[in-house]
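A short write-up of the structure that comes next.
The complex is shown incomplete by one protein chain, all other protein chains being positioned as in the whole.
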Amino acid sequence: MDFIPNTDRDRELMLADLGLRSMEELFDSIPAELRTSGLDLGDPLSEMEVTNHLAHLAGLNAADLACFTGAGFYDHFIPAAVDALISRGEFYTAYTPYQAEMSQGTLQSIYEYQTAICRLTGMGASNASLYDGGTGLFEAAMLAVRKTGKKKLVVLNSVNPIYRVMLRSYTVNLSLELVEADASSADDLKGLVDDKTAAVIVQYPDFFGRVFDPEPYFALASENKALAIAVCYPLALALLKTPAEAGADIVVGEAQCLGLPLSFGGPYLGYMAVSKKFIRAMPGRVAGKTVDHDGKVGYCLTLQTREQHIRREKATSNICSNEALCALIALVYMSLMGKEGLRELAELNMAKAAYARERLTAIPGVELVDKGPWFNEFRISLPLDARIAVSRLIDKGLAAGFPLGRYYPDQPNNLLVAVTEKRTKEEIGILAEGLEAVL
Amino acid sequence: MDFIPNTDRDRELMLADLGLRSMEELFDSIPAELRTSGLDLGDPLSEMEVTNHLAHLAGLNAADLACFTGAGFYDHFIPAAVDALISRGEFYTAYTPYQAEMSQGTLQSIYEYQTAICRLTGMGASNASLYDGGTGLFEAAMLAVRKTGKKKLVVLNSVNPIYRVMLRSYTVNLSLELVEADASSADDLKGLVDDKTAAVIVQYPDFFGRVFDPEPYFALASENKALAIAVCYPLALALLKTPAEAGADIVVGEAQCLGLPLSFGGPYLGYMAVSKKFIRAMPGRVAGKTVDHDGKVGYCLTLQTREQHIRREKATSNICSNEALCALIALVYMSLMGKEGLRELAELNMAKAAYARERLTAIPGVELVDKGPWFNEFRISLPLDARIAVSRLIDKGLAAGFPLGRYYPDQPNNLLVAVTEKRTKEEIGILAEGLEAVL
Amino acid sequence: MRSIFEISVPGRRGVELPRLDVPQSAAQAAELPAELLRKEPAALPEVAEVDVVRHYTNLSRMNFGVDVGFYPLGSCTMKYNPKFTEAASRLPGFAGLHPLLPQLRRGGMLAQGALEVLYETDRLLSEITGMAEFTMQPMAGAHGELTGIMLMAAYHRDKGNRKTTILVPDSAHGTNPASAAVAGYQVVTVPSKDGVMDPEAFESMLDDQVAGVMMTNPNTVGLFNPYIKRIADAAHGVDALMYYDGANLNAIMGYAKPGELGFDIVHLNLHKTFATPHGGGGPGSGPVGVVDRLRDFLPVSRVVQRDDGTYALSYDYPKSIGYIAPFYGNFGVILKAYAYIKALGSEGLKKVAANAVLNANYLRVKLGDRWQVGHDKPCMHEVVFSAKDKVEKYGISALDVAKALIDEGFHPPTVYFPLVVPEALMIEPTETESKETLDSFVAAMARIADKAESDPESLHASPCLTPVGRLDEVGAARKLDLCYVEEA
Partner (left out) sequence: MRSIFEISVPGRRGVELPRLDVPQSAAQAAELPAELLRKEPAALPEVAEVDVVRHYTNLSRMNFGVDVGFYPLGSCTMKYNPKFTEAASRLPGFAGLHPLLPQLRRGGMLAQGALEVLYETDRLLSEITGMAEFTMQPMAGAHGELTGIMLMAAYHRDKGNRKTTILVPDSAHGTNPASAAVAGYQVVTVPSKDGVMDPEAFESMLDDQVAGVMMTNPNTVGLFNPYIKRIADAAHGVDALMYYDGANLNAIMGYAKPGELGFDIVHLNLHKTFATPHGGGGPGSGPVGVVDRLRDFLPVSRVVQRDDGTYALSYDYPKSIGYIAPFYGNFGVILKAYAYIKALGSEGLKKVAANAVLNANYLRVKLGDRWQVGHDKPCMHEVVFSAKDKVEKYGISALDVAKALIDEGFHPPTVYFPLVVPEALMIEPTETESKETLDSFVAAMARIADKAESDPESLHASPCLTPVGRLDEVGAARKLDLCYVEEA
């Protein structure tokens, strides 16, 4: 199956128009010695054959475990209207809306997405999306480095370790100083944050699900003329003090929770919002509202002079394709949930997590690590290696959580448990009973 | 979840405009003694809850058996483009295209569907769809009764028994004479078909998968001024002598095989095509090509004066809603398969069925009942009750066929086996080995 | 747009077939003798997948559905179709299920989920309508009507009654008389008074030839017939059965039950009341419910619940009218309606009725100062206006109004039906429309009323914003072109 409409007859006619005798002649500009001997990819398959093969592969994945694994990526319910809308060919088979007049659908939806992100974060401006939360954090850090002209990045180690390792990878060649700090209050950072600091990076709720007020950290950043970067789980922002209220200059994070399937790691959605004063330093695409010659409202890409296709090596970022369709998903999802709905959803997650906390900590030997408050995720310590406990629970149909030892070698027995609205009381019960049984 | 957008505030404002104080007052025209005490349907559920419930129910169905059960309803592969297109809201959330100017999508697709059906059957005209093959057969029979003014219907008992029982149900009050005949050639019908006969009804390929030339039957009908009604499996028509070539006046049947999921019995698609001279006697909706005031080509419903909303009790049929979306599915499917593809698909089905025939009849005690040729289905006789054999094969993941005893009490040991392009050589092997093992 | 046949190119292919994985010899063995083959291949389109996708995507863009905007097509209950029901009907456990499985020995256990859907939907609909049991088999409203009349016939045959006629009010939908006729009955039309079937005229026409009475209540004018009990009692007095056309059930759910109003047989349109999509004309689903004394006559197969809670098919009903569908009805549609009812629950369905009636009355009042209403009193779920005065004064017909509404971005109401209102504009907003939408419709209708007065010609020219203008329907019927033929 090759999706090529032209027939042999079409090709004959076209070659004749070109004065060629064979398809091979089309490649005359490739010197003979540079030609390859061929491809070895197997025979073509029909749609039915590939479909069966993929259905077989899908069946090998245990996607039906009751999922208490979060760690920044959550198993939320996705209303059916989301997929129904983003599956419209006009949306997903378009590209970047370079031709505004025939792309008002994409452009207006970007503008609406930006608006929703601004309202959720309280910030002054949002871009059209970045790849994911981790690359978003790198972009945010680089924005801070560029804007402050300084080179030191102070990151709390309660920031998602998946992002911290990414940040390390990206910055290794850039002669930056990356400091990861364990702090239980802003005071603990006093020595570390100084006038060389470009940014202070704080996640809240943090990787361990803890809710706290980040304002003191951001105040410390500000005192040192460093930028305050907040990494936030968007669902929590429906409820929590906004990064803007807390004094953040930049907010980034992963918005997978806003209607995107887990899909084994992607595509996801990096969001970024900044204070108004950093708009022109922001990476990525941006849509703006404007008018046509008749004064009719329309939308177009704007601030393109920041971007690589205009500024090349001087651009604010190298990003070109982003996660537009994922941003549309998030927008449709936020529209469906609405002002009240998203807040209530956050509360529902918290209530279920509280119940799970209650059930799990009632098990002898299981302790809460933190004292709270929490959002929808929390750490417990087990009387054995958490990896072993989790692996034993798989047979009970449970993905019981994320064993923290992988990123925190000093926490081998700690388990991070996430509870979304999808987890029922019954499943929480099975988890509690199962965990008790395998200890 | 109730899908009602208005808020309490909206309702207040609206009631005020009506001069009412409460929603209850809206029902003042229903006398108090006629009011009901209430409904007992359970509490409202959220989308997530209903979705989980339905997923649970879906999981209770053994839809994943390798399906050798046909009997007029087949497990064919459906290209993904079909669902992608018919899922467009503009198509499926519209109704009958009464307002032609804003319904050109539906109307043109009906016209195209009619054209495809005409080309497949060779007939002069097709309607826009009927409910299913069985009601289609009833409509065809009534057309013959109306047109001939006669009352006797002669039906071969190799016509799908599911349709024959339906025909019996529908005609019982209509003082028609329904004769079911066992015939191995048109000669066998000679005594039965006479000048009182309104129609001779022949299915080909017949219910047992046999391919034969129906022309002698239709000639006999014609000699007796009865109408010749062909019941056909549309996929087979890609290959077989057309009903038109064979002399049919009316062709009807079930077009589920043209891209519709089995879906536990519906929605399916009754198609009907007739010779040009019967166009105005045809039941159901019809789209025609015409022009607007500028001479631009457009499509509209036509011949509405045959229909119930105009002619009421004198209409050619009572049908109103039909199976429009299913007709669109069939159209998209036929467009994707195309002229060559549908023919090749028919051949592929036949080849696989031939292989299955070979494998199954190699089993000691298993015999072919008919001598062929066949399309993609065939009868075998087993050394035991076919129902028992089939029930034993379920555990091997097989829906091994349709035991004929249910409709043909004299054939308790006969099994009707269908083989579509979806059945692999491997599955056919499992069937053969499995059958041998359970005999 | 050119048709799919006109963009066909010889040799172009849309789908590739799976390889022949059985021996070539099987293919040879399968070959048919030439005399059984068609002379020429069926000239289906020869197009690539991309051609098909673009063609039907672009065709869809020339269509208007509820997903695009307001669709107040009276009597058709064009409410919003929730998306989650679409997704549910595509679950492989439902979509891939062969209907014959439960007819195999031990096969019931292969389809417990599907049988539960059928059984439970019957139970829910019975509760909503006050019936004893439903058959889910009828595949649309009119099919339900035919089934209902067949049930009547079976009842009368069983009782030895000889009856020949069915009474139908003048405001009835065309399918009512048509269904009665298809079932072999004579149809007699009963006149209305003040918009509803006149009980006196009815009683004067009632005799023991009458097998049944087909009504919808509220009727197609949107009015509830308060004499319904009297009518039913009179009908029952001559052993006629009361048939309820459920097309208008949306108006009364939770407020009244047809069974309690005296009806014996009810059909519902799941594609109206229960939010399943209309599909551009179908598929629908028209289940039929009956009171207890008619249960024996219901079609087979029937889904029963065993003592252990499992479900099974049952056929043993000697008085049954038999088989009216190949299997269990339009299962995929029934499933969506089931999901919808589960989502709404008792509370939700009652709210549906109340909001549907509120919306209709809101339009009645808001449109009332510019447009002449058919019956000037509170309506139920729909309201019928008449353009009679506009025709007389400005030459603007119901059709002109409809076409002008198209340019305003709305689907027009049903026009010229019911027949009892001249130049009818039959508006059914449904409960899934917001006040804002209704207000914008009212504003559009006001602009049209203005134009009717100031510039009627412009209305005759409408619609202008559509891919085609008003079509020559007379020409279409005269010079029939129902099938594309290549030019020679």
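Should a chain be cited, it is by its letter among A, B and C, assigned in written order, with residues numbered from 1 in that chain.
Throughout what follows, a contact is a pair of C-beta atoms (placed from the backbone, for glycine too) under 8 Å apart; a residue touches a chain by one contact, two chains touch by 3 or more.
None of these values were measured; they are calculated from a predicted model.
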Partners of the unshown chain among those that are drawn:
A, B, C
Among listed residues A:C300, A:L360 or A:V417, the absent chain is touched only by A:C300
Contact set of chain C toward the excluded chain (per top definition)
7, 9, 12, 48-51, 53-54, 57-58, 61, 66-69, 80, 82-83, 432-434, 436
In the complete complex, the non-displayed chain touches which residues of chain B?
1, 3-10, 44, 46-49, 79-81, 83-84, 89-90
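Note that in this section only the chains that are shown with their structure count from here on.
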Between the Cα centroids of chain A and chain C the separation in whole angstrom comes to 45
Rounded Å distance, chain A centre to chain B centre (Cα mean)
47
Report the inter-centroid distance (CA atoms only) between chain B and chain C in whole Å.
19
Note the residues in chain B that touch 2 or more other chains, in rising order.
47, 51, 77, 79, 84, 87-89, 421
Where chain C touches two or more other chains simultaneously, the residues are 11-12, 15, 17-18, 47, 49, 53, 57, 82, 84, 86-87
